[in-house]
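Each remark here refers to the structure printed beneath this line.
All protein chains but one are shown at their positions in the complex.
Here the chain labels run A, B and C in written order, and each chain numbers its own residues starting at 1.
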C-alpha cells in the first residue's frame, strides 16, 4: 500500500525562519488563530442568543490548519476555503464585523444576507465563496489554476475539501484535470476524521486520503493539522512547487472535529476517549506553548494579543449588530450580472 | 509510483485446464471470438448498405477481452458491458439475429428499435443495457453487487469502463462504494489507448488505470487484452475472489482500438506504426495460432467453426431483415413500468 | 389511529414496509448510527441491521446509482438525500439511466429517493429548494409531494411499491409542524390521484406540499369575504391528476396555481397551460400563478419571507380572481 509522505513536526525557531517566518510573523500567526477561534466562539453565543438564523458551523480544532495554509499563500494566490476554514478568511484580511453580519443575515455581510454561515468570500482578497455541495468548489479552484497556466502567471490556486467529500466525483474530476495538465494547484484535505456522523473507513478505503494523490500523478503529504508550523511549511513547499511549474500537491491535514457537525449535533457517535486525546493537542494551546519555549513569547505580548483580539471582537459585534437586515425589496436584484460587474481587477 | 500487477501470458494447455477450460471449451471460446468479429464485420456491411440508421460502433481488437471476461463469469453473475464488448453478449448467449435487428432499428431488436447499436442487453442473461453516458453503468453494477452482498448470495457483478471514462466522477464514486463495502465486484477497464481522438495521457496521469485500484483499497491487474486466455485466467481469479468475499478487483485489459471511434472516424490521429504494431497481435489470429500449436486444432475443426459461424450470420441476417420496423403507434408505450413488469426471476 | 407528526408518519411508513418486505433497504448519508439528518430512520439500524440501513459515502451518484442496480436485482431500495438540494449530484443518473431504462430496455427500476425539501427556516440557497419541477419534466420519473401525515405514510408505501423511479419530496417545514391521525396498519394511496383538501365553489387553488396549508389559511380568510375556495392537493406532481384539476376548474371557472418552487418554468406553468387550453370555454378569468420569484432561496429571514409565497399574497391573489 503506497503511503503519502508523513510530514515531520517543526522544531526550532531557526527552522521556522528557513520556512520564511520571523518572530513577528509567528506572533501574527498566533493572533490569527486566536481571532479565528474567537469569532466562532462569539458565533456560538450569538446563536444561543437567537441572533443567528438557520444552523451554525464552526472549525474548532482546525485553526492551525486553516491559518497555516493561508499564511503560506501569496498575495495573488487564490482559494476556495470551506466551512472549517475561517482562518483563511482571517489571514486574507476579511473584516470580522462583516463575518458577524453574515452570520446574522445582515445587509452588510459579504452576501448581503443572501447566504449564511461561512458561505461567503471577498473576491478582492482572492477567495471564492463556497457552496454547500461538497466538494463542488474543487473543479472551480482547478479552473483558476488553469487560467493562471494559460496566462503563464506565477499564481497558485488552493482548493479545500473534507475527507468525506473526497468520495464525490467532483473531487476525482478536479484532481484528474489538475494532474494531467500539471496545473499550479494545491489540494488541501481537512481530514477531521468525521463526515457528519460517518467515520472515514466508510468514506474511503485507504489509510490516508493523501494516499490517493499518486493516482492522479502528484505527491501526497500527510501533516498534523494541529501543528500550525508544520502545516505552514508543507503548504509553503507545495505552493512554491506549484508556482514553479511542479504541478499539484495533495496535503492532508489531520485533525479532529472538536465539536458536533453543526451546533445542533452533540456528536454522541464520537468516542469520548477520542475527544479527550485530541483535546490534549489543541492547536492554539500547542502553538502558545511552542512560542513560549521556542520564541520566548512574553506575558505582555500574549496579553497584548488576547486583548487586541477581544477589542476587535467586541467592536466587530457592535458594528455588525448595527447593520440592518436586508430590505425585502432587494430580493430580486442581481440574479444576473451586468457588464459593469466585470469591472474587476480580474476582468481587465 | 505504485504499479498494478502485470499478468503473465498463459503457456500450455495444462495450465489452461487448471484455469478451468478443457479443449472443447477452448474451441468454443475461439468460436465466440470469430462470431463476435463476424457480427461487427457484417454490421459494417449493413451500415455501408444504408441499413443501419445513425452511427455504428465496433469493438474490433477487443474480442479476446470481451469473450475472455464473459467466459469467466458464472451463470448467475451479472454485468454491464459497453460498446466494445459485443463478445460478452455472444458468450452469454444472445441470438445474433436480434443484434442485427437492433442495429437496423427493427421491432425484434432487444430494444424494439428504441435504442441502437449495442445499447441493448437481455436481462434474463444477466446483462444490463448500457447508456451512452460513460461510465454511468458502473454505479449500477456496484448496486447489483450490493444486492448480492445484502442477500448474501455468492454472485458477482462485472462493470466495464473505458480508460477515457475513468476520468469521470461516476467511476470514482462506484469504486469508492465498492471498496469501502468490499462488494463482490470486478471492474474491467477496456483500455484501448484512445478516447475518441484523445490519448490516455490527457485522461489520466498514471501509467496504468489499474494503478488507481489501490486508491480504492483493492487490487489492480494489467493484462494483455489480446490474449484471451490471460484475460480469462485473471477474470476468473478476480471473480472467484469477489465471490468468496475478497472484495473488488480492477482488471485493466490493454488493447488498441483497431478502427476509428465509430464508422465515420478514420482515426487519422492514431500513429500508423501504432496500428501496424498492434495489427500483429490480432486477438483472433493469436488465439488461432495458440490453438494450432498448443491444442492441435485441426483444419477440420477450424473449418467447422468458421462454417458454423458463417451459417449463423447468414441466417441471422436473413431473419433480422424479415423483422419489421417498429410501428409508430408503439411510440408512447412503456415509458413507465407496470407491476407485471416486475414479474421476473430477479423480482420474486 | 394514532396522532403522528408528518415526520413520524414518514418513519412509520418506511418501517412498516421494511418489516413487511425484506427487499426494502435504506441507504444514505448518516442514516444509520445517526438516524438521518432529520432522524427519520432513528433506530432503524438496530432493528434491521447494518446491511439494510447503510451509511453511504458522501457520493449521491453512487447512492442512487447503486439503488438502481440493486433494484434491477430485485431489491426495493430507498435512498435518502440529506437535503433535496443534493439530488442535483445524482441528476445525470436519474435522467439518463433510471428514467429511461424501462422504455429503452424494458428494465423496470423500482427505486424510491427521499428528498427533504422546502424552505422556511433560513436554510439558505442549498438547504431549502423544491426541485420537483425539474424532475417532473423527465419522462420515466414520478414525483410525490405529500402535504399531510396520512398521505405521507400512504404515498411513501406506494412509492416503494411502485415499479418506477419515484422521487418522494418530504417538506421539512411540515416535519414537526403538521400532526394528524394516521392509521396504524399498512395502507397505500394511489400515485396520480389528487385530494380535495377543501370543497368550494368560487375559485380553485391547485397546489401541493407545504403550500396546501398556506392555501388553507388563505381560503379561510376568503370565507369572511363570502368567497368559497376549493383546494386541490395534487399529492403527486408526476403523474398529476388532470381530471381532478379540470373538474374543479370547470366547477369554479377560476383557477389559481400555487407552488413554493420558483415561477418561471415551474410545474405550475404546465398546470396553468393545460387548464387554460382544455378548460378554455369554462374559464371566467385568467389562470393565475403564485410561486417564488426567480431567484435562489435567500438565507436572511426578511428575504426568505418575501421569497416563499405567504398567506397574504395568496389572499390578495384570490381576491383579484374573485373580483375578476
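In this text, a residue touches a chain if its C-beta (ideal position, glycine included) is under 8 Å from a C-beta of that chain, and two chains touch if they have at least 3 such contacts.
Predicted model, so just to flag it, every value in this text is computed and none were measured.
Novice: So there's a chain missing from this view; which of the remaining chains does it actually touch?
Specialist: In the entire complex, chains touched by the missing one are A, B, C.
Novice: In the full complex, which of A:146, A:250 or A:291 touches the chain missing from this view?
Specialist: Missing-chain contact among the listed residues: A:146.
Novice: Touching the left-out chain: which of B:133, B:182 or B:288?
Specialist: The one listed residue touching the chain not shown is B:133.
Novice: From the list C:211, C:287 or C:318, which touches the chain that is not on show?
Specialist: Of these options, the touching residue for the absent chain is C:287.
Novice: Tell me which of A:133, A:154, A:288 or A:319 is the one touching the absent chain.
Specialist: The missing chain is touched by A:133.
Novice: Spell out the interface residues on chain C facing the chain that's missing from view.
Specialist: 85, 88-89, 91-92, 95-96, 99-100, 103-104, 125-126, 133-134, 136-140, 238, 262, 264-270, 272-274, 276-278, 280, 285-289, 294-296
Novice: Pick out the residues on chain B that sit against the missing chain.
Specialist: Touch with the absent chain occurs at residues 53-55, 105-106, 111, 113-117, 119, 131-134, 162, 164-165, 167-169, 195-198, 202-204, 269, 325-328, 330-332, 335.
Novice: Give me the chain A residues in contact with the hidden chain, please.
Specialist: Residues 78, 110-112, 114-115, 119-121, 123, 128-129, 131, 133, 136-151, 157, 169-170, 173-174, 176-177, 180-181, 334-339, 341-342, 344, 346-348 of chain A touch the chain absent from view.
FYI, only the chains that are shown with their structure count from here on.
Novice: Provide the C-alpha centroid distance between chain A and chain C, rounded to the nearest whole angstrom.
Specialist: About 37 Å separates the centre of chain A from that of chain C.
Novice: Please compute the C-alpha centroid of chain A, do the same for chain B, then give the distance between them in whole Å.
Specialist: Each chain reduced to its C-alpha mean, chain A and chain B end up 45 Å apart.
Novice: Go ahead and note the Å separation of the Cα centroids belonging to chain B and chain C.
Specialist: Their C-alpha centroids are separated by 41 Å.
Novice: Considering chain B alone, which of its residues make contact with at least two other chains?
Specialist: 169-170, 173, 176-177, 180
Novice: Of all the residues in chain C, which ones touch at least 2 other chains?
Specialist: 56-57, 59, 61-62
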